[in-house]
Structures are given as C-alpha cells and as structure tokens.
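Got a structure for you, written out below as structure tokens; questions coming shortly.
Missing here is one protein chain; the remaining ones are kept as they sit in the complex.
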Amino acid sequence: MNEATLRALLEQVRSGELAVDGAVDRLRDLPFRDLGEAVLDNHRELRRGQPEVIYCAGKTIAQVQAIIAALLEGESDILATRVPPDMAEAIRADYPQTRHNPLARTLVIQRCERILTETTIAIVTAGTSDQSVAEEAAETALLFGNRVARINDVGVAGLHRLLARLDAIRSARVIIVVAGMEGALASVVAGLSARPVIAVPTSVGYGANFSGLSALLGMLTSCAGGVGVVNIDNGFGAACLASMINQL
Amino acid sequence: MNEATLRALLEQVRSGELAVDGAVDRLRDLPFRDLGEAVLDNHRELRRGQPEVIYCAGKTIAQVQAIIAALLEGESDILATRVPPDMAEAIRADYPQTRHNPLARTLVIQRCERILTETTIAIVTAGTSDQSVAEEAAETALLFGNRVARINDVGVAGLHRLLARLDAIRSARVIIVVAGMEGALASVVAGLSARPVIAVPTSVGYGANFSGLSALLGMLTSCAGGVGVVNIDNGFGAACLASMINQL
Amino acid sequence: MNEATLRALLEQVRSGELAVDGAVDRLRDLPFRDLGEAVLDNHRELRRGQPEVIYCAGKTIAQVQAIIAALLEGESDILATRVPPDMAEAIRADYPQTRHNPLARTLVIQRCERILTETTIAIVTAGTSDQSVAEEAAETALLFGNRVARINDVGVAGLHRLLARLDAIRSARVIIVVAGMEGALASVVAGLSARPVIAVPTSVGYGANFSGLSALLGMLTSCAGGVGVVNIDNGFGAACLASMINQL
Amino acid sequence: MNEATLRALLEQVRSGELAVDGAVDRLRDLPFRDLGEAVLDNHRELRRGQPEVIYCAGKTIAQVQAIIAALLEGESDILATRVPPDMAEAIRADYPQTRHNPLARTLVIQRCERILTETTIAIVTAGTSDQSVAEEAAETALLFGNRVARINDVGVAGLHRLLARLDAIRSARVIIVVAGMEGALASVVAGLSARPVIAVPTSVGYGANFSGLSALLGMLTSCAGGVGVVNIDNGFGAACLASMINQL
Amino acid sequence: MNEATLRALLEQVRSGELAVDGAVDRLRDLPFRDLGEAVLDNHRELRRGQPEVIYCAGKTIAQVQAIIAALLEGESDILATRVPPDMAEAIRADYPQTRHNPLARTLVIQRCERILTETTIAIVTAGTSDQSVAEEAAETALLFGNRVARINDVGVAGLHRLLARLDAIRSARVIIVVAGMEGALASVVAGLSARPVIAVPTSVGYGANFSGLSALLGMLTSCAGGVGVVNIDNGFGAACLASMINQL
Amino acid sequence: MNEATLRALLEQVRSGELAVDGAVDRLRDLPFRDLGEAVLDNHRELRRGQPEVIYCAGKTIAQVQAIIAALLEGESDILATRVPPDMAEAIRADYPQTRHNPLARTLVIQRCERILTETTIAIVTAGTSDQSVAEEAAETALLFGNRVARINDVGVAGLHRLLARLDAIRSARVIIVVAGMEGALASVVAGLSARPVIAVPTSVGYGANFSGLSALLGMLTSCAGGVGVVNIDNGFGAACLASMINQL
Amino acid sequence: MNEATLRALLEQVRSGELAVDGAVDRLRDLPFRDLGEAVLDNHRELRRGQPEVIYCAGKTIAQVQAIIAALLEGESDILATRVPPDMAEAIRADYPQTRHNPLARTLVIQRCERILTETTIAIVTAGTSDQSVAEEAAETALLFGNRVARINDVGVAGLHRLLARLDAIRSARVIIVVAGMEGALASVVAGLSARPVIAVPTSVGYGANFSGLSALLGMLTSCAGGVGVVNIDNGFGAACLASMINQL
Partner (left out) sequence: MNEATLRALLEQVRSGELAVDGAVDRLRDLPFRDLGEAVLDNHRELRRGQPEVIYCAGKTIAQVQAIIAALLEGESDILATRVPPDMAEAIRADYPQTRHNPLARTLVIQRCERILTETTIAIVTAGTSDQSVAEEAAETALLFGNRVARINDVGVAGLHRLLARLDAIRSARVIIVVAGMEGALASVVAGLSARPVIAVPTSVGYGANFSGLSALLGMLTSCAGGVGVVNIDNGFGAACLASMINQL
C-alpha cells in the first residue's frame, strides 16, 4: 500500500464511501502488509519483469517444478541456481524455452526484454576450475540487467596474463574476483584498480584449502583496500551485490 | 610516463636528438615505472589533497612521528588509525592542529578543504561496544569526502529501535553495518534495504564469539542478498570500500 | 526399594523372621539397585503410555525391526527418528498402522490416546530448507503431548513475514526457532518475545556455514537474552526440552 | 496505537475533524512506532520494579557511573555484571547502599521489595573454579525474583558428592549446571532429573579445553535429553532463561 | 646379529679365519641391522605365535589377499581390521577357517592356541552405536591374549545402568571406555575406579560432535585423573595399549 | 559404612538395642554415603599417608593457605601444583619444611615415609623447554611412591641422543613422553619400546603449534601402537596414570 | 620483445622507416606483452621439450581430451595428474603410447628424450598408504628430468627400517618426505641429514588426523631445521620444488 492508496482510502472514509469499520479492517494489519509491500518494492524488486530466484540445492525435482509453475502465473523472469543435471533435464522437458547453463548450474526462463546497463561488471577468475562459480555470477548479473565482461584464467601465478587484461578490468564499474586456493587474485586486482572488488572464495583446491577456508581468510585479510567478501562459492550473492552497486 | 612523454621521446629519436642507446636505456624498464605511475595515479589516488593513511598498530611513537614529518612535506591530509593514547598525546604535542578521536583511535591532520558528497554513507551499529569500530569507519569516510550518517545501538534484540531509524538507513547510498556477537544486524538491515551493505564483524562478545568468528561467519552466510564482508574490526577497510561505492 | 520395604525388612530382622546374614545380602547392593529404580521412575518416565524413542541413524533395518518388536510387547507409543526411506517402507509393511512423516524422517506407532496441553509450543523456521528439522521437532512435541503451532519460512531477510506472524509466536508458552545460515532468527524472535526460546541451528547453507557452525555460534552469542541452544539439526532434542518446559 | 485509537482517528477523518493530509502524516509510520511500543511493553518488561542490567566489560568507570546516575532517575533495581574491582570500589564510594559480590563480579542497587518465587532454580557447579560464573547466575536469578539453591563442587569425578545432593537438585523447577573441562556434569544431571537443564560451559581448564570449547561441545552433544546450552561463562544469560522458565 | 654371531665373528678374527678387512665390512653397518633385530625382538614381538595385523582401510582386496598369503607362510595369527564386507567375503572364500566379526569389521585367522591372562580388560560402551569400535577393541584384546569383559550401553544419561555394572568394571585390571557424543562416560568411570582408563572417543553423533571432536576434547580435559586417550574410533589402538598394561 | 558396621547395626535391630525408626534413619541415605565411602576408599585412596593435591591456578594465596591449614589437620602428604612464585614464597614462610620445585611449579609437604616402587617410571623430554611439565610429572610420581628416571632433551632432531639413552628408557615399566612442537618423540619412543607410553603434548612452540594443538594431534595420530595421550601440559595427569599402571 | 627487437624498432624510427605514431602503437602495451614473454621464458620454461601439466581433478574426460589434443600440437611432454581410472582408460584408448601409473593417478605422454640429473631426489614414505602421493611426486620428478630414489615404508614406529636406508637417503641432493598420521618422519629424516627436506603431509589416517591436519601441523612445527612444507597430498608440488632445488 503506497501513499496514494492510503490517501484514496482516507478520502473514501471522508466522503462516506467507506465505513469506518471497513477502513479499520483494511488498516488493521497495515503495518506488516504495508511494510511487506514496501520491502518487496524496495528490496525484492518484484516490479514486473524482475527475476524470481529459486535456490534448488536440497529441493526435489517435483518441488522445483511446482515453484516454477506458480511463478509462471506471474510475469517475472525466473532464475534457478544450483540445478542438478537431472533436474535441469526435467524442467527443460516441461518448458523448452528454458536456457540451461550446465557449467553455471543455472536455468533461466526469460520472458521480459531486458535492456542492459551501460556500465559493466567484470567477472575475473583465477583458473578454469573457478568458472562454474563465475558462470553462476554471470548468469545472475545478466538476468539482473547488467552488462558483463568475463576475464578468465588470470591467476597470479602467471601475472602477465592478468596484466594483459588490465584494461578490460579497469574499465568495469564493479569487479567480481572469483578465486580458490590462496585467493591472492583479489588482493592483486584490488591493488591495480580503484573500483569496488567483490571477492568470491571458491572451494577449488584440496588439503589445506579446507573447502575454501584458505581463500576465504586470504580475501578477508587482503592487504589491499576496497574488497568486500561473500560466502564460499557464492557466485549468485556476489552478482546480487555487484548489480546493486552497478545500478546505483 | 604518459603517451605525450613517449611521443616526445620518440620524436627525439627520429630527429637524432636522442641516440638509440639512450632511448633503449630510458625504455628498458618502462614497463614497471610506467605501470607504477599508472597504478599510483589510478589506485593510490595520490592526487593533491587525497589523504595519506598510517596504520599505527605495532609501530613506535618515533616511527610514526618520522612518517608524519615526511608526509607533511607533501600537501595531503593525513589519517592515522589504531593510535594508542600515549602516541596520540605525543603527536598532538608536536602538531596542535591534529584532531584526535579517542573512541575511533584516529588522528587527523586536515590541510585541504573538502567538499562532501551529496549522497550519504550510513554507519549502523548493533551496540555501544561496536562504536569504536564504527567511529574508525566514520572518520575514514569523512576524510575521504563522504557525508556520513551515524545510526547507533539498533541491535536486533530490540527490533523497534532499528525500525524507528529505517528511513535514515534507507536514504543512504551505501550502508556499513557494524556488529559483534551473532552479527544478525547485517542480515536484517540488508533485508530491509535495497542498498549495498558492507558488513564489519566486531570482536565484541566472549566465549563462543571466538574473537569475532561468530559475527564473521554469520555475516558471510547471511540469508539476505547484497552483503559484502570485511575483516573483523576493520572499520577503516569498510569505509574505503563504501567510499569507492558512494563516489561511483 | 522404598522406605516401606526397608521398614518391613527391618521389622523382619527385629522379629527374627529374617536372619542378619540374609538382611546383609539384601542390603549389600541396595544403593545401586535402589537408585536404579528411582532413576527409572523419575527420569525415564516409563510410566504406561509414555513414548519410547529409537534413534535409527547407523542402525540396520533388522536391528530397528527387532527393537520395535520388543517395544510392542509393552504399551508405550513408539517414536523412531532419522529413519531412512527404505527402513520406513519396511517398518510400514510390518505395521500398517505406523504413521510416517517423510520430511521429518520419523515413524510413529501411537497406541495411547493423548490429551494435548492447553499451552502451545511454537516451532518457527527461517526457510523451507529448515522444515525437515522442524518437522522432527513437531512430531516429537506432539507425541509427548504438546499442542504445536508451526510458523514456517519467516527468516529475517524478509522481516515483514515474521512480524505478520508475531501474534502466533507470542501466544506460545515456549518457542523453538529452527534456522541455518547465520541463525539470526533466534535473536530476532527472542528480542520480540518474553518466552523461553530453544534455538536449533541447522546445517542448511554452504561454504562458511561449515555444516551448521555459523548458525551454532550465532545462536550461542545471541545478543538477546533467554535463548538456550541445542545441537545442530537436533529437532528431537529441542522438542524434548520444550516439552519439559511446556509441561512445568 | 491500538484499535480504539485508530477507530477514533478514522472517525475524525470521516467527520472532517481531521484532514486527510493530517491523517496520512499520523498513519505514515504507524507500523514502526506502534510496533516499537508493543515491543517495549512485551519484551523489555520495563514495568516499575524490574531490574536494569549493565554489562560493564569494556566500559570505563566514568561511563558506568553515568549510566547508573541515569538509571537512578527511574525506580528500577540495577544490576551491573562483569565489574572489575576498581570499578566496584568507585561505584560503592558513590552509592554505599550498593551490594558487591566480588566472586560474581556483580553490583546490585536494590530499591524495590522483591517477593521470591515459590519454586527454586538450582545452580549446580562441577568445581570451585566454576563458582564465579555460578555466582553471577545466582545474583541475577535472585534479583529477577527467583528462589535459588546453590549446590557446589559436585563434579562427576566424585559421583557420590553429586548423588548425595540429588534431592536438592531434583526439587528445583529448573536446573542451571555450570561446568568447565569436559562439561560432563550437564549430561549426568540431566540423566538424573526430569527438569529442564540450562548448561553453562566455563572456560575453566587449560590445553585442549581451548577456552571453554571442550565443555561447550560436550554440552551441545549431551547424550541426555532436555539440555539447553548458553554461551561460555554466561552465568547471566543462563539465569535470564532459567528465570523465564521458572516464572512460567 | 645376536651376541652369539658377534662372538663367532670375533673368534674368526682372532683365529685368523677372517681378515680384519672382511670383519670391518661385516661390522660396518652392524648398528642398523643389529638395531633392527633388537627392535623387532623387543617391539614387534614377532615371536612365534604373536599376531600380525593388517589395517585394510584404503587397500584393495587383491592387496590384502597378497599380504595374507605372505603371512600364512609364517606361523603367526593374523588380524585384519577395518575390513569392508566384500573384502571379508572374498577372504573367507579363500580361507574358510577365517573368523569374521562384521560389527567389529575384523577378520581373524587363528593358528596358535592362546592362553588368556588371569586378569581382565573391561570394555565399556556408552551406547549401542559405540559397539563397532568396542568390538574392534575386543577382538584385538582377545587375540593378544587377554581376558575381556564387555559392558555395553551404560552411558551417563542413565546412570543407574552404569552403577549396576560397577563391580564388573572395578574388577578389571584395565578399563577401555568407548563413547561418542560428549564422552562423559570416561570421566565418570575414572571417578568410580582406581584402575587405568583408556578412553576411545567415537565419531558417533552429529552436528557439534564434529566427527568425534566433542568426545575427544571432553576425554582429554576429563576432570578425573588416570585417563589416557587414543585417536577417534581407534578401538585397535586402545586394545594394544590396554594389552601392554594388562600384561605388565 | 562397611559390611561389619552394617552387620553390627542389624544385630542391634535384632536385639532390640536399636529401634526400627532409628535404623531407618541411619540406612535412609546409606546408598550415597556408602557409595561415597566406597569411592573414597577405592579411588581417592585417602588412606593414611596418601597425598592430597591442590591445583593452585586461579586460586588466591589466602585460599591456598586455608586449604593447606585444613589438610594439615590430617596426616597426608600435600602436593600443590601450578604454584606461582609469590604463592610459593608465602607458603614456605608459613611452613619452612615445604619443598619447592620452581621449575615444576610444585610445593610438597611430606610427612609420611615413603617406600618407592621397585619398578621405574621413565620421564622423557624432547627439549629443555618441556622440562617444566616433566618436573611436575616427576614430583607427582615421586610423591605417589614411584621410582623415577629423568631422561631429558632427547628430541628426534638429534636421534643419537635418544638412542644413547635407550637402555634407560627400555628398563622402565611405564614411559611418560613430554614433547611440544610436532610431538614426534612419542611415536619414536613407542616404536622402540614395548612398554605403555603416556604422551604429554606441551604448548612449547609458536605459530602453527597453536598452543599445543600440533603436538596433541600428532600424539593422537601416532603411527606407533601403545600410546595414551593426556591434556596439553598436563604433567600431573600423566603421572597419575603412570603411577596407577606402575603400581598394578 | 627483447632488447634486440626494441633496438631495431628504435633504429627504424631514427631512420624514418617507421613513423612515430606506429612506434607509439607498438610500444603502448609493451610493458605487459614484454613482461609476459619474459615471464613465460623465465618461469614457465616452455622451451622445447619441457613438460606441460594438466590437473585433472574436477575436469571432464572430454575437457582433458581437448587439452591433450591441443598440447600434442606442440612438442612438449605431457603430464596429467589426479586422473580418475575411467579417464585414464579413455586417454589410453586415444593415445596408446600413454604411460599410466594407476597408483600415482598420473598419465605421461613422453615425446622428448630426457637426460636425467646426476644428483638424486630421494622420495621417502612412512607407510604403504602414502605411496600414492609419493608416486605422483616420483612421476613428476622423473619427467622434469631428475634421478629419483624411492625409499618406502620407513615410518618412525619401526626406526630400524629407516636407519637401514640412511645411506640411500643421505646420498640424495634433496629429500621429499611423504607421511600421514603425525608426520614425524619429516623431523627424524631432517635430523639425520644435512640436505633440504620437502615435507608432504598426507591425509592418511582417521579421526584426529582431520584430513591431514595433524601431519601438516606436525611438519610445520618440526623441531628439526631445514624442512619446507607443501600442501596436504601435494606430491606434484613437492616434486616441482625439489626439481628446482636439484637442478640449481
């Protein structure tokens, strides 16, 4: 309920069109419903055409099918993340227009035309094993309406590869750095650029990597300023934050 | 070395003013020196009037005095962080114009006039014990040229305090959330706002807080999108990142 | 051996009916046998009609079948937790009256009529992924004779959903909060209610969740008073404690 | 704002007494202000005579003095926890009626007459080193209006000491168990009683105790049902929860 | 090389049968070869009839078959631990005299008659889930020649069960306590007995058990004296140590 | 209450000397008091002349003085561990006959003549920094009546030093190995001897030692059989266990 | 671009053959391209005949097939590590000349003749379970052109086995020690030799091994000097470093 609706309602009370009892009923749980709408409006951005997101890990195929069926009654685009191969196959059988990115483990049902931002989100990976997470970020950022530049496989062990791509990185408005192992790429990129860096540690590696802990701690203690860290392997979350920043 | 200098140098070679040997000498380590300048220019923002920052933890008073003396030969503002009380006293004896914020443990020697951004960075704390970190963030953000709104003591145990300040929080362009213990404030604020949230876990708490680990993990695994996390107690780092975003 | 039995025995000694030797024999290990009975009576509450509980993780189908067969010689209700699907199927084939809750992974063979408490245990979940643990708590609380109110999917990222259900939460006598990720829901609910909160961290999440550690630490360091924490994913344990409190 | 106030306001709109603009203004932030009041009333229980609590760790003497001076303008009792010796001395110099418990590190300024509950909270410790935490719990529970039974030094290494005090433990309505090292006392007490057990791990011990981690994990994984755990050394928090339960 | 051989060699030198050069050659690396024998003799106890042990985890069936075939050329008994079901089946097909304990995951090929010690090793478990580890300990202790008393399912949540078996426990010369979860049984048993206790934490449990960490830390910080701890789930190691002590 | 006392009491009942009521009173809490005595007798070994132990960490000088004064009313020897220097000085001023071992941080007041065991406990250290823990073990073992052999500074980095002392080690009945850093000495000694090894990890080291964690984990995962581990720096606990074994 | 090329380019400018604009274009990104070449030349050692390495974990068979096909266009040897059995089979079907070491999980396609170093890298393992990692190191070291000496199964629990192989170990130029469990072998070998030791902790073990953590911490805190540690199970990395040292 926005101010206009509220004003209209009160006008109806004033004019006698709406009885006080009826107004009380509609206003009784105003706080929460209204708050709810406000939150939805500001935060969830459920304006027509904004994507709905389904996190599929731990859900059955039937559950996801039901959610998609419900969402298709609306008009939003739909993004499903962490989709296992057999679930992807089942959904695509139902809705052939679904776009499946097996590396990103995402499904997209796009129904709105989308005009991308002028500015770019750069998604930079240290190695090929980080690309799954980076692709999840890319699919998310694109569906949220951002121009995306993928810069792959520029880990710090071969610094020249990174330096060669520096222009592309520096011309972005926000930079997502996806790296496993020691996660040093976030520090190096942040040191070479003046743009906000969203760092995504990945669980790529073994042994003392401890499922992404080494990259996570490394990124949090980065000696370079301007780095914000999201959860391990959380490409989706990095893209949400980057999109917010890119669209400021 | 910018393109103009390079062009001039090559003109000198063409005209015979500069021998090939001399040009080779000057170009030999061009990559690094040139890169260095570029980096300095883009990243360090050592343009006239930008602040210089001294991290004082683990440094002696004499060392910091020497660094300040050297920096005062330039024209930048100077920000010192993590300044112990006796060091602050010594520096202020040397330079009475120094501004000391004992809660933030910062010293500022401001020499440039600073015009603040139109938009605001909100700095939100969960409890009074988080204010030291929040003040470090505030001093940094201000010196970096940002308008700052402080919203203190709105931890989730008394949700009404937070909701009462929601307008102030939502009107900011970037939000820094500073919280110890379970760090839940970051999730709640991110859920109520559509702006980027920079979360700073603090080491406030005891026992299972494990020096900030509980807040750190809580913020990293936040169920709300749009949260980037910096190191425990790192108010300075949060302000660096927030300033970058606010000034996009 | 209660006081009456002891008194009778001593009377027999006094009257000469029982020789001193015989009395010594009967009293020799009195401490433990007697204590044993006391404990059984007070603690295990193996009074007629109280449920027996089988924790099935790590047991074979044959083992559980044997335990159930033995328990069915008594008259108690039977609750089996952590039942894998194939085990559930086998038990239900044996005993068609078994109630299977596949989400809770519980089996119930109810043989006593149960009158529920007037007061209610609210079971509140942050997200749909926490429902498996919440259902285990609900099945347990019900079989232990408690009225239960399920309040699902009110995580703090969308605070309005929680606030809309506040009345239902506040009208409970004890509140179980089930949440993964950062576990912030426990703090927020405890801050909004004056009732005891039993917090169950779940292993829902990935990366820095570290199998439930983030929610566990978050709940232990909750900034709100009145929160007691049980083990990760331990819906059964939370319901035991909540039932004890609800039936005080 | 309750329904009556809302109805009156709407009547004023209907009658023309209040302009729509004025009504919009008053309704605009209704949700939060109203919620706020409700929360204060329900949760903080700031009714006359309820204690106010000051957590003194990390606060200066001057800060605590200022808070006390402010609170004394009300009529509540005042409880200060984690009070260092010199702070205690300073406060008692200001307010000689202050009760100082040096072992508990608490200060109490009691101004209301307090009638204690009929039922008892038992506070059970494993060893003498746990008594500081137990005393904090006891002072809190008493000021919150609960009868308290202290049962000290009954650690499981000498089981007979515990068994000798079993009656006192079993006659309580709620049991707080305070134990360091392996924290086994919580399991043993919970196994011997049918009452809710609030377990407080303490940082007593060394080496593999890891500042209370061993007791914390032990209590969380207790093989006995009915145990809720609070943070390490958190005697205050345990008493809050126990008081809520005792006063149900 | 034993003393007799050394003496013979020196006699040959003395008699001139063996030149000094030849003797130097044979004595040059005497230290190690000789040490080797000494160690074998003292430590490995490869005297006729002592068991050989094969740790099967991570080995293929073919590898274990080869090792057994080689060992059968000697005369020792053979103990295989951590034997998966299919490997057990294969070995038993080869050697029908093999004794398979599926709960202990052990195979025994016994070829020597064994006279058991007069004194007993008590193997005490907290719950039925600990029995697999306890059975590994029992099979090991038996094959090493010890009388064994199994005391199962006497966890501290039902203390009367433990107290009822106290005589059996106290009459042992060494006590092995096998417990998961919080591992409190080790402390309680050590507090009730004056015999050495070997504590085996098990990985039984979930969540904050962290694969046996809770029991491990609990046993290491036991408030009762006289407890030595072995690795998580290491029934074999506990029996080795207990056997050494029992046979002193 | 032993059997003789019980028999006498029953005789009094039989003869009418004692009324049934009086006998009920005396027998009512027989279980626990009796258990208590039994435990004291079996476990605590508080027979005349057995040492009493005071753990002084976290106790004030006055508290320890009071405990000693009380214990001196008995006839036991007294052992105080973890005694800070100023406390030691104060106690020795009170009781000049006190023996102070500053390296072990122990005080001993010996009042009984003690005949040592024939067999020996070897206490082996890796480096000089481990000697404080080893001395605590030695003082304890001696006062408990064991012959002790100290073998210092034979860490595995200089294996020859260890091998040179092998006879002394092998001739002991039980071996205590005290080592920090990687704790490898326990494995090597256990590999060279057939006697039970009690391993004490020490917090000697820095960095990845993590306050003794590296030695603790190393000793628990020792590739050599026959090693039981006690808590970090727990020289006293190791000696308790070793003494139990040595006196079997 | 090397100095000769640079000089030639400048000569062309001087002679007028190349316009300043063209020279600016070619020099503009000189830093990075040139740096890149330098790095490739110095670091990657992609000189003819040097091996290319493919880390196969997490790659599909098709991906690895594509990479191999591309690499075969060059002339380098090819080393694939962490090759699962089915991938190995597929590659060998394509290229029958492939050498598969199933224990090492490596594939080698060798096309250059390789002359091995005079000096040797010793690869020492504690137990048979460490051989998989050791074989990966051996295959790597061999393909990198080093003579290799394998010394297997000389763990410290049977010290005589190690001492018997001491000559072989001491005659190497660099020593790789591969050990799981407590990793003590690294300390012992380093104490017995004056050569650099590269220590590889393995995840062999269970329980308190915590996936290699115990060996890792043990090796890092080794009491013997001259030990450098690589990641858990990282046989390849150890061989890279050892090869660099051996070929100095």
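Per-chain residue numbering starts at 1, and chain names A, B, C, D, E, F and G are given in the order in which the chains are listed.
Following the convention adopted for this analysis, a contact is a pair of C-beta atoms (placed from the backbone, for glycine too) under 8 Å apart; a residue touches a chain by one contact, two chains touch by 3 or more.
Because the structure is predicted, anything quoted here is derived from the model rather than measured.
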{"item": "Touched by the hidden chain, restricted to displayed chains", "value": "A, B, E, F, G"}
{"item": "Contact residue for the chain not shown (choose from A:51, A:196, A:218 or A:235)", "value": "A:218"}
{"item": "Residue in contact with the excluded chain [from B:131, B:187, B:203 or B:246]", "value": "B:203"}
{"item": "Identified contact with the non-displayed chain, of F:7, F:114, F:147 or F:161", "value": "F:161"}
{"item": "Touching the absent chain when the full complex is considered, from E:13, E:149, E:168 or E:194", "value": "E:13"}
{"item": "Chain not shown, touching residues in subunit E", "value": "3, 6-7, 10-11, 13-14, 16, 20, 23-24, 27-28, 30-32, 34-35"}
{"item": "Residues in subunit G touching the chain absent from view", "value": "35, 39, 42-43, 45, 163, 170, 173, 191-196, 198, 216, 220-221, 225-232, 236-237, 240-241, 244-245, 248"}
{"item": "Contact set of subunit B toward the excluded chain (per top definition)", "value": "29, 31-33, 35-40, 43-44, 57-59, 201, 203, 211-212, 216, 231-234"}
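Methods note: only the chains that are shown with their structure count from here on.
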{"item": "For subunit F paired with subunit G, centre-to-centre distance based on mean C-alpha positions, whole Å", "value": "50"}
{"item": "Chain centre separation (subunit E, subunit G; CA means) in Å", "value": "39"}
{"item": "Per-residue overlap in subunit G, given as positions that touch at least 2 other chains", "value": "31-32, 35, 158-159, 205, 207-210, 216"}
{"item": "Chain contact graph, described as a line, ring, star, complete graph or other shape", "value": "other"}
{"item": "Touching chain combinations (by label order)", "value": "A-B, A-C, A-D, A-G, B-C, B-D, B-G, C-D, C-E, C-F, D-E, D-F, E-F, E-G, F-G"}
